[in-house]
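All remarks here apply to the structure that follows.
Shown here is a partial selection of chains from the complex, left in place.
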Amino acid sequence: MLQRELSPDQIATEKPYLGLGLNEDEYDCLTTLLGRRPNFTEVGLASGMWSEHCAYKYSKPVLKTFWTKNDRVLMGPGEGAGVIDIGEGKAVVFKAESHNHPSAVEPYQGAATGVGGIIRDIFSIGAKPIALLDSLAFGDPKDPHVRQLIDQIVAGIGDYGNAIGIPTVGGETRFADSYARNPLVNAMCVGVMDTDAIQRGKAAGVGNALIYVGAKTGRDGINGASFASAEFSDDEAADRSAVQVGDPFMEKLLMDACLEVTREHQDALVGMQDMGAAGLVSSSVEMAGKANSGMTLDLDLIPQREPEMTPFEIMLSESQERMMLCVKAGHEDEIVALFKRYDLDTVVCGRVDEGHQYRLLHRGEVVCDVPVAVLTDEAPVYHQKGVQPSRLQQPAPDFEPGVLSLLATLRQLLADPNVADKKAIYRSYDAQVQTNTVLGPGADAAVVRVRGTHRALAMTTDSNGRYLYLDPEIGGAITVAESARNLVATGAEPLGITDCLNYGDPTKPESFYSLAESAKGITAACKAMNTPVISGNVSLYNETNGEAIYPTPMIGMVGLIEDLSTITTPAFKQVRELIYVIGETGPDFNGSLLQQVTTGAVAGALAPFDLTQDAATQRRLLAAIRQHLVTAAHDVSDGGLLVALSDMAIAGGLGAKVDLPLPAGWLFSETQGRFIVTVAPENQAAFESAMGDDAHLTGVVQPAVLTVATNDQTLTVPVHELATINEEALPCLLK
Amino acid sequence: MFKAKIFVNYKPSVLDPKAEVIQNTLARLGDDNVQHVLVGKYFELLLSGDEAAVRAQIDRICDTMLANINTESYRFTLEPVSDAAVAE
Amino acid sequence: MKAAVLSFPGSNCDADMTWAIGDVAGQAVKLVSAQATSLAGFDCVVVPGGFSYGDYLRSGAIAKFAPIMPALKDFAAAGGYVLGVCNGFQILTEAGLLPGTLQWNTSLQFICQPTPLIVANARTAFSSAYSEGQQITLPIAHGEGNYYADDATLAQLEEKGQVVFRYAENPNGSRNDIAGLTNARGNVLGMMPHPERAVETLLGGTDGLGVFESLINAMKGAPADVATRTFA
């Protein structure tokens, strides 16, 4: 795949850069910035650094519109991960990352290295990783290719987290045909640290050392950053050579060693960054860029796994489990000795220079000498114009469910893979290592205790491409609001979000429209929920043969629980407790799971919803939970009220007797802003006065049987029957 | 009836953490004359059918199940075996 | 009780074990690197879970060559109490301190779930705080927990009462539903379920406390059938 060392003039005429993801205008721009024709290595570095993955050239104008700061944010987007103050001297650090393309090509290693990469982002800030979450989207599991993807991707995620010893505490798994050949594999990592130990990825101070540590550099994933930013076609097989392999054992050593450096050698450490997309070049040049420094690296010193690697290959390799540190001159030996104790390859491979040049030496020659800014700040930015897709200009008429059987429909939805119990997936994740997991997979959000404090963190990942397909702005807002509801249901106050923006080709105006519009919805909801965006990641070009996936922003949200005794789960607890529906129910069926399941597609206009009111309801409910007035809580999402009630019944092994004065079909409506909660009878008055008009008393918990009355139908079904349907659906589909 | 002996190995450019750990441990234990370690998988399958069909079948089974074509390559040999040998 | 918790490169339940023994059970406990060569001064050694050396060859196969292992073998030979959990169990079998082998789960999948167990022998130093036949629930989290020993070994284990914990619902294919067993002398126990993950109500249960409580009693020289809860 390599075009070895064409001369600058040959590059100008033979244009090998086109195969590296740079177009002619970008090449010309590079030539202008340098005032000369770039050599082969320099072209390679620019192709990596100017890719969407590193430079966000299409998404930057959109990302700029995000709301990123409130009084709790200690560090926003721009570093490895964002940081939020959680009190008692501690901060939470989190970020999510997509590995869609690598996972489509090599599902096991693609997913594994996605997890490995996001973990490095967290400990590069100096935080101890305490939890992982994933967000997966697949096609129809009846398709054998999809089943194989699920199998391998789930194994890749599990094996990495299990081995390194970070619990995978939650996530989500969605199914829709649009992901059949382009699965979504997003991973999120959450860490905790002391607020006064935040580390940044910078290389400052002339003469200070650059230290390479970790795995040797091989010819794997070369130019992965520009590859990840390119779209698929079915004959991708040719590209399947230099797959990156994850080594969680190596990463555990690296993580423990780096945390020891940040804990015990703060005086020596200037900055630290992991080598992710565009490997050595991006980590080093970004560190120089953030400190406005110059830098020289000697490539002959870089530990190499294969002989005869070219500068291009060394700099753009995406070999995993590597970190770059900047260490004060004179402290090199102490840091190198520390890493050696962990049996890690460690070398001083360069120095911070005066000026602003980025210089690379290889076998006595200068193979790159460019201003740092050319690779960082001067990367092109494109201001695309969006065009509303035709399906949104004239939406189909509203979907009416018509006459349906409550029981048959409930069964159908409980067996749908989107609602089915996901134990078959998350059972292969160690959810408890580190012994802090209060709520693992199975609740609305995971809850992890923070050692050394009286607090816990709640966390969730959510996405819903169906809604965005119908309306990116409203859909974007729904995704954020639903995440917040998931946290509130456990008793947590939402703190902030990270995101993975999974979209199609941004050069297509219709795709770009979805990206830009959904950012508006996300921003509006973030403000309403008081959850700034502190980190995130963009994955564009999610297309197969020209067809884009549903626009799918994945929201990872973290919340704070200040009193461990207020942690709440969805399970019904006790017979005779009162059941309330919180929020209003309307005929909102466009984009619903019911529509998807009964018609095989989604269509129609998405109903707007009132973010302010949703946020107010959430605040009131959270206050009630914190006053111990609520014994169980669950948000109403996919499948509507009856599915949510069934979830609570199945989880608690108890039934319910409820009276919902609505048309039967409305029990599957997906109106936003709703919860179901239970309240002990003695707290009825206190709860009702806390919730005001939001709360509708609808029934009581009873043993074993779900009994539902509506305007036009009734339902009586043993809970164990529902449990069996829900539990057996996915294992059966995945067989 | 044929016996297929199938070898699945990592492609040379792919990092193999298993081999690394084994070689490092051997060196630490004094077996430092071991200069290279390759860790592969070995399968034996007994299959009935005619030879050309069986060859094609094994290729398919390797491509889809026994080997990960992204990171591994495979080779195999096929020997006829008598049914008596099979029963043993 | 003064316990050593061994830490191999790749161990990842070492801190959890230290927390359970030290912070929850209130005992003296120290993390000891597998690079160390002495276990002098400890009453009890715990080999915790994780993926020692990545478990890349077979689980436990590389760990058995760690510098600490001769000291561990001496410690066990002298009658010292050794508890191996999960990867620790795998290491103890690989090192020959316990009979048998832990193979891949029959599903070939890693399984993490709360798992009901039956206490098959409550007369050991590791199980005296339970009663015989008692059902407890402990989390499992392993890919290779399928216990195998040949028929003769199995018969001997059963005859001598070396099986201490059995799965009430076998999750991994273990022969005779074995979840935990001791050596013939009774001073080395290996178990796949994680008692250190079941010591706090907040995290879903305290059924694992009995293992530590039993050890503390054994250390005191208390008769094995005394099952008083000394902490909670």
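We just call them A, B and C in the order they show up, numbering each chain from 1.
Quick note on the criterion: a contact is a pair of C-beta atoms (placed from the backbone, for glycine too) under 8 Å apart; a residue touches a chain by one contact, two chains touch by 3 or more.
Just so you know, these numbers come straight off a predicted model, no measurement behind them.
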Could you tell me the overall stoichiometry of this complex, given each chain kind is only shown once?
A x1, B x2, C x1
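Please note the rule applied: only the chains that are shown with their structure count from here on.
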Quick one: chain A and chain C, Cα centre-to-centre, how many Å?
36
Contacts with two or more other chains occur in chain A at residues 247, 249-250, 343
Among the residues of chain B, pick out those that touch two or more other chains and give their numbers.
17, 21
Touching chain A in the complex: which residues of chain C?
9-10, 12-13, 15-16, 19-20, 49-51, 53-56, 109-113, 139, 141, 143, 194, 196-197, 200, 202-203
Within the complex, chain C is touched by chain A residues 155, 158-159, 162-165, 247-250, 252-253, 342-343, 427-438, 449, 564
Quick check on the complex: what are the chain A residues that touch chain B?
105-106, 108-109, 215, 218-220, 240-245, 247, 249-250, 305-306, 319-320, 343
